[in-house]
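Removed from the display is one protein chain of the complex; every other protein chain stays in position.
Note that the chains take the letters A, B and C in the order they are written out, and that residue 1 is the start of every chain.
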Amino acid sequence: MKNSFGDSIIITLFGESHGEMIGAVVDGLCPGIEIDDGFIAKKLSQRKAAGSLSTKRREKDEYRIVSGVFNGKTTGTPLCILIENGDTKSSDYEKTVGLLRPSHADYTAECKYHGFQDFRGGGHFSGRITAPLVAAGAIALKMLEKKGVVIATHIKRMGDITDRDFGEVSADAEVLSNDSFPVLNGEAKEKMISLINEAAQKGDSVGGVLESVVHGVPCGVGEPWFDTVEGCLSHILFSIPAIKGVEFGAGFGFANMKGSQANDAFAVRDGKVTTLTNNNGGINGGITNGEDIVFRCAVKPTPSIFKQQDTVDLNTMENAKLSIKGRHDPAVIHRARAVVDSVTALCLADLLAQRFGTDYFTE
Amino acid sequence: MKNSFGDSIIITLFGESHGEMIGAVVDGLCPGIEIDDGFIAKKLSQRKAAGSLSTKRREKDEYRIVSGVFNGKTTGTPLCILIENGDTKSSDYEKTVGLLRPSHADYTAECKYHGFQDFRGGGHFSGRITAPLVAAGAIALKMLEKKGVVIATHIKRMGDITDRDFGEVSADAEVLSNDSFPVLNGEAKEKMISLINEAAQKGDSVGGVLESVVHGVPCGVGEPWFDTVEGCLSHILFSIPAIKGVEFGAGFGFANMKGSQANDAFAVRDGKVTTLTNNNGGINGGITNGEDIVFRCAVKPTPSIFKQQDTVDLNTMENAKLSIKGRHDPAVIHRARAVVDSVTALCLADLLAQRFGTDYFTE
Amino acid sequence: MKNSFGDSIIITLFGESHGEMIGAVVDGLCPGIEIDDGFIAKKLSQRKAAGSLSTKRREKDEYRIVSGVFNGKTTGTPLCILIENGDTKSSDYEKTVGLLRPSHADYTAECKYHGFQDFRGGGHFSGRITAPLVAAGAIALKMLEKKGVVIATHIKRMGDITDRDFGEVSADAEVLSNDSFPVLNGEAKEKMISLINEAAQKGDSVGGVLESVVHGVPCGVGEPWFDTVEGCLSHILFSIPAIKGVEFGAGFGFANMKGSQANDAFAVRDGKVTTLTNNNGGINGGITNGEDIVFRCAVKPTPSIFKQQDTVDLNTMENAKLSIKGRHDPAVIHRARAVVDSVTALCLADLLAQRFGTDYFTE
Partner (left out) sequence: MKNSFGDSIIITLFGESHGEMIGAVVDGLCPGIEIDDGFIAKKLSQRKAAGSLSTKRREKDEYRIVSGVFNGKTTGTPLCILIENGDTKSSDYEKTVGLLRPSHADYTAECKYHGFQDFRGGGHFSGRITAPLVAAGAIALKMLEKKGVVIATHIKRMGDITDRDFGEVSADAEVLSNDSFPVLNGEAKEKMISLINEAAQKGDSVGGVLESVVHGVPCGVGEPWFDTVEGCLSHILFSIPAIKGVEFGAGFGFANMKGSQANDAFAVRDGKVTTLTNNNGGINGGITNGEDIVFRCAVKPTPSIFKQQDTVDLNTMENAKLSIKGRHDPAVIHRARAVVDSVTALCLADLLAQRFGTDYFTE
């Protein structure tokens, strides 16, 4: 039980929202990988998604890589990314210490850490900790890209508003990569933004569904039992705050299908084995089959809302009312996109390095 | 990347469907746990679910525990469970070698193992391998029971047929435990059985959704990043063949909710902190909050159907038609119930032993 | 904390000396490796080393591989080796239950397992558990051999009797492989055997030092911190009962050296970088340098001696006298040779598969 993930390429996260620094150590990166600062900044910017839809906290997100890089390339030794915390308004939190924020980790942190946790701004549970995770993931995304692996994520659904399906992956990936609100269909996009704004005006928040596609992973990666690709991906995806469901291919839709509809028939195309449909989301028996890996994540509405809520005051152990102040998002789903891309890249880079050796990504 | 799961209590599976034996090693079990053979047999019987709805293969499932038990109790050293394979009709498979069964692992096994895999009956990918997994899980279920933890699973949905919600967990658990087709509402149960029989008559199969509840896990178990309870549970759940989606609490339903609906307000009850709703399924920030852990698994229709299917013959690398013969289930969801219970128990026993030490379950 | 070892190729041991079966599961073996039963039998025979110097227990050591092998080759899925326990005289042990055998694990087992351990014949602590370990190691030794890696171990020292140094590794390996008492110098061998016989006549036992050489491991394997080659090898070596010291290269001899004597100067030979001496035993900074890996293991005298010993009776918690009966060895060092070879092979195969991928050993 630990704050690390991976067997060959391993990420460890540290830091608290209002502490001195947050960061990540990535161990096992193949040597010789070029660090693309512009791309890291781009993914961090997707995660921050500044604008009217997002938190007013001005995070600088100025990361520093203090180890594991020499002359602009990975050395192969552990890479440490640091981000300093600035613009923290801890006083917002001091006032409400003891008042448990519903659907946040305040109460579970208390149970686990017996009151020693840093409660300010969610501490180690804060969504802010995803910043170094995204920076690390950006490195993995670039590694995969050089191996022909493309990852893209869009908001598939918000309430009853649905985005179109993925088409040609590379083209869609390009479009999404340049949009801070990743929706493919323009009309759906406008409606979703309206939905968020409406919720914001009422001091409320919204959830949704993210859909991801991974193109270009070779077949034969993953294990039949326990370390299936689904198991490994879901393991890391569920550590993204707000994600409460993960499904692959047809997922929960399988409940309404017959085997004859659900099965992905095989066919030869260009001398290679392919499937005519992809209801299994690119994975059979826990192992990649060379088709696109497709999955969706359920994102719960941001728990920090401005509407008054019923809660408990831990200091008095009595029922109480809570009105959250501070800077909070009416939606995080568009920001979570960058985190989903990042953890997916880290997980797949790890699986590939286990499968093909620690020089696999060395250029 | 491996065929093991767990950090403190670790299970490793081995064996092939038509090999000599299948089995499991469970390491890290606390010493002094009584082995309840009747209960293990009961869970194995739930998994086998003999009857008109299930495979005609007559598995004896006569397990032997050959190590780690002395005088009827665990010793604390690795426990090995063995089950011999009998009644295998390998000839059924020999005929179709090279014809990839759609949505099975035949092709991915070929990619990963380069033709050295034991292809007979799905080999190591066979659902049969869940028999020792269920036997091991039955030991974990009993360990948890003595600590006041109850686990129950029912078929929540099949097509458009929906079972009622869980009520009082202990009572529902008792009912489900004595039913080989675990549905709480009698009418829904009959309809689901009819649906399976209809599919069977057409040489087809059905999928569905399993819903599980875990009552009595203390708060404060799990980690904020990576080893969240959702992450650990989904990791092991996805290794059950046919499971393609996992959601906790409101899960994908969150996409239609506002924060003010989704948040679980806190209240004091009997001097303890509780929540008024349980949309988060008993987990906040990756850590248990003391409420029931609730999750659902999407189960895809059995891929072995008797309808003719399009496929590829690996020997000729040409398109081909496949008509599966042999003994196969039109539905596995009712049998998968026992596997879900088992892996849930193994995962939670592991998390509890990590949290509270290796003597936690010693009586 | 577990009874498994390895990251990519993982071995798990189970079983008790007087239980039904003992065995091992080896996960992560590359597919397509030929199982050489003759070689496995040979290594098991080295471990058994029947004869006047060894235990009178007649172990049949008839292993069965019940999974992970198909058509004589590994499938790539977990391989399970089983050995049945026969000829157990549990009654020898029943009589002395409660009388702690000095320098055995009776007392520590009691502390750890609270009386639930299988005490008969040392239970899970018995040297007998090394039989499946040696069988597994024999598979790894063959895998390495095909990659040009040769492992050999001899008794370097017993009391004041010293064997000659290793010469040409392949030739010495060949000689040792055919000798159940692995000593290179004939005179030293005779003296050591005499020493054991003398001790045996007095109801006593002897210890010694094993020296191993590994030829042919490519450079660049291992990690700078924590998972150094020395760290990984010593980790698994120390789990061999009786081993209480491990040194690499000059080892404890470094204490009498100056840097100018200790340093291994580099030189170009046949266009490759080599060292003129090998005081570092083939490892610099935790990583292989391409020279022979050389290490020595201290083996303590067999704790089961027939001389009367002072001890404690756990039942009465009073001082007591113990006279061990049964079948015991005056020396285990020559038998431990096969175990050292085996765990060395497992460890290095694991490091190589991590480094070069899971197909590295596939032929």
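Rule of thumb we're sticking to: a contact is a pair of C-beta atoms (placed from the backbone, for glycine too) under 8 Å apart; a residue touches a chain by one contact, two chains touch by 3 or more.
Being a predicted model, the structure only gives us computed values, none of them experimental.
The undisplayed chain touches these shown chains across the complete complex, A, B, C. Contact with the undisplayed chain is limited, among C:Cys232, C:Ala336 or C:Ala349, to C:Cys232. Of the listed residues C:Met158, C:Leu184, C:Val213 or C:Ala345, the one in contact with the hidden chain in the full complex is C:Met158.
Only one of the listed residues, C:Val134, C:Ala152 or C:Ala199, touches the absent chain: C:Ala199.
Even with one chain removed from view, subunit B keeps its contact list with that chain: residues 7-8, 77, 224, 354-360. Residues of subunit A in contact with the chain left out of this view: 1-4, 8, 10, 12-16, 19-23, 25, 27-28, 31-32, 64, 66-68, 70, 73-80, 82, 112-114, 116-118, 123-124, 358-359, 362.
Residue positions on subunit C in contact with the hidden chain: 1-5, 7, 13, 100, 102-105, 107-109, 111-112, 124-125, 129, 157-160, 199, 204-209, 218-228, 230-232, 234-239, 241, 243-268, 271, 273, 275-276, 279-281, 283-290, 296, 298-305, 307, 309-312, 314, 317-319, 351, 354-355, in rising order.
To be clear about the criterion, only the chains that are shown with their structure count from here on.
Centroids built from CA atoms put subunit C at 38 Å from subunit B.
With centres taken as mean Cα positions, subunit B sits 27 Å from subunit A. Mean C-alpha positions place subunit A and subunit C at a centre distance of 46 Å. Residue positions of subunit A with contacts to 2 or more other chains are 7, 224, 354-355.
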